[in-house]
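Of the protein chains in this complex, all but one are displayed in their positions.
Then we have chain A:
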Amino acid sequence: MTGRERHGTGARLRRMLAYAVLILFALVFLYPFVIQTATAFKTEPDAAAHPLSPIPDPVTTEAFAQVFGGTGFPLWVVNSLAVTLLITAGRVFLDSLAGYALARLPFRGRGAITAMVLAVMAVPGVVLLIPKFLVLNQLGLYDTYTALVLPLIVDAAGVFIMRQFFLSVPPSLEEAARMDGAGVFRTYWSVILPMARPALITLTILSFQSSWNEFPHTVVAVQDPALYTLPRGIANLVAGSLGAGTQYPLKLAAALLATIPVAIIFIVFQRYFVRGAAEGASKE
């Protein structure tokens, strides 16, 4: 390698500079989470007096006690879990089913439906907020669990990811299964899906992350506090109480608890996240 030959002080200096820049940015991207975690264990005067300090003095779990005892947090967790599990299960099953059909099963109108999926992916989500409310309202679903789950149970991007995956799989295996007389669904269920494991894991993770974090949809789907999910509950906690003291340890503790599940999944399944981002990009 040509670069190896020029190991002078200039090159070494450049590398040290590169590491310095990388470490500085790692601090910029991660230190806010350190501050968040530390502040969640601080008293309110300590949080205000030493906002930069990563060490609470004294350490207190008062904020967490307040989160569980004085807010709707436990209810939001239950709602978030239910909504996230239902949406994730729905997306993994229905997206892969549709993606398989679009990639493999010849049927009349397939081209038109593929075009529809692509068109839906191109519509900016925020523009759909009022339209979504209108249809939920018209169907009498507004302010119900169904409204939180049903509109999100299929997503066009997931269908597209699965379609691309199935297009890349050689058709010989399923043809063999079909020769043995297995029906289309049997073949799909017991031959195709087990093969699609990596793509299914990616889809599961992306679905979990996006439905756990989903906020704008909940704003137009429900207004009853009994139906708040975590992002909606926390947004209300923060936006609603602006005048009434700062309570930063409380708010940051709630936000921290809402971040932990996604953080754990991110750390465990990093490479699937990276793949998901790359696949989402390759669609253009």
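Throughout what follows, contacts are C-beta pairs under 8 Å (C-beta built on N, C-alpha and C of every residue); 3 or more make two chains touch, one makes a residue touch a chain; residues count from 1.
Basically, contacts and distances are computed from a predicted model.
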{"item": "Among \"NADH-quinone oxidoreductase subunit J\", \"Lysophospholipase L1-like esterase\", \"Acyl carrier protein\" or \"ABC transporter permease\", UniProt-listed name of the chain not shown", "value": "\"ABC transporter permease\""}
{"item": "Identified contact with the non-displayed chain, of A:G183, A:P198 or A:P225", "value": "A:G183"}
{"item": "Option from A:V67, A:V154 or A:L200 whose C-beta touches the chain left out", "value": "A:V154"}
{"item": "Residue of A:G8, A:G69 or A:P106 touching the missing chain in the full complex", "value": "A:P106"}
{"item": "Missing-chain contacts mapped onto chain A", "value": "2-3, 15, 18, 21-22, 25-26, 28-30, 32-33, 35-36, 39, 47-52, 94-95, 97-98, 100-102, 105-110, 113, 116-117, 120, 123-135, 137-138, 150-151, 153-154, 156, 159, 183-185, 188, 209, 212-213, 215-216, 219-220, 230-232, 234-235, 238-239, 246, 248, 251-252, 254-256, 258-259, 262-263, 266-267, 270, 273-274, 277-278, 281, 284"}
